[in-house]
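I have a structure here, written as structure tokens, and I will follow up with some questions on it.
A single protein chain has been omitted; all remaining protein chains appear in their positions.
Presenting subunit A:
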Amino acid sequence: MLSARHETGLVLFPAFDWAIEATHPEREERLLYTRDQICEEGLLDLEGVREYRPEPVSVADVQRVHFCPSGVETVAGESHRIAAGGALRLARAWHAGDIERGFALVRPPGHHAQRVMHGGRGFCAINNEAIMIEALRQQHDIRRVAIIDTDCHHGDGTQDIYWHDPDVLFISIHQDGRTLYPGTGFMDEQGGPNAVGATVNIPLPPRTSDAGYLEIVRDTVLPILEDFEPELVINSAGQDNHFADPLTDMDFSARGYAELTRLLAPDLAVLEGGYSIESALPYINMGILLAMTGLESDHVVEPYRRPSGGVQPEEITEAVRRIGTRTRAVWAKREQRQAQLHAVSDECAHRTREIYYDTIDAFEHQHEAVRLCRHCGGALRIATRIGDGPQTLAVHVPLYACDDCRRAALRWFELAPDEGFAAAFLQDRPADRYLIR
């Protein structure tokens, strides 16, 4: 009998009774053919592979990460809470030492879900990875985490959640935002003033092939990971870089995904997007799972013609190489740049944003302030409203907040009614509580 080289946990939850809409890419049978392929290959029988059943995450688990002004229940349904729960189930098994690695094949995805969620964004409602990580960090002695988002779309939600957290390295490799939803993830987005460089965006040109993708991972991502010394490595394993994906323009293959997984060697991988449900997903998932277990995947080849033949145009090879060089240079100077920022600062750094919600066709207006701090991620306040709706204040105390930041944040929350906010929410992470007033 075949056995896995690494003890691997798997959550395979296809949610056959849930879809956004009948012909929406995020529909019932999205994981049907993947499940078929995994079952037919007998991968669940492998010695050392263990399947886990997901359990829905609690409202408290969601509130550790998100502010949902309209209530968690209105934003996240059962399917969302089960998907996040699948990831969390594996994280707990990993932490307990029952498995070396875990792969959560769950839907719907979550990486477009930001800290404040007024509704769904880009097929996502709540951030599966962040909910998993924060539950683990809250309850166990884990602080430094790296997330490598290899979905073809920029992981703008995860980036937003960890923008100010110096202990979480977020690397997103995606198709250039000028050519694809959500239109963000440029190289100059590098993290907030207390976490400079902890956000790394690697936008790749359309038609990047296995060669370019794997080169970036080998020469740029792996060295950065090594520098950061994370205690836990997460892969947001989107599968829409595949050449057969209907929504994107990249040229990645199933064997490429297997090699990518082998290189990253994530502790936990969580499925994100990927919508070529018949032609790509069954083969990609098989490749990823075989790579996680440490088995060879040379025979995982798509059974049809690849339009490019797998050959990457010369100009793309060069463009990718330039992006890698620049990313490494920026990374090397991160501490220097943060020191410069803090040298000239006053009390708070501010940013104002308009965020589009494709599901409700509305703009969210956000004004965000973070307390500049050398000791922690900094107290964070977000004034938010949808369209001309009422102003709401969301206050976040980071899990490892210093005393000054925590005091400042609690005071913001207290004063909210005086400042004219219709409602105020407090994420008090050191006390693991969520308050509303």
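To be clear about the criterion, a contact is a pair of C-beta atoms (placed from the backbone, for glycine too) under 8 Å apart; a residue touches a chain by one contact, two chains touch by 3 or more; residues count from 1.
Here, contacts and distances are computed from a predicted model.
S.K.: Can you match the unshown chain of the complex to its UniProt protein name from these: "Formate dehydrogenase gamma subunit", "Secreted protein", "N-methylhydantoinase A/oxoprolinase/acetone carboxylase beta subunit" or "ABC transporter ATP-binding protein"?
M.R.: So, among "Formate dehydrogenase gamma subunit", "Secreted protein", "N-methylhydantoinase A/oxoprolinase/acetone carboxylase beta subunit" or "ABC transporter ATP-binding protein", the name matching the hidden chain's UniProt entry is "N-methylhydantoinase A/oxoprolinase/acetone carboxylase beta subunit".
S.K.: So one chain is hidden, and I want to know which residue out of A:Met117, A:Leu290 or A:Ala349 touches that hidden chain in the complete assembly.
M.R.: Once the missing chain is taken into account, the touching residue is A:Leu290.
S.K.: For subunit A, which residues reach the chain that was dropped from this view?
M.R.: Its contact residues with the unshown chain are 1-2, 12-18, 22-23, 27-29, 32-33, 35-37, 39-45, 51-54, 56, 78-79, 82, 246, 254, 278, 282-283, 286, 290, 295-296, 298-304.
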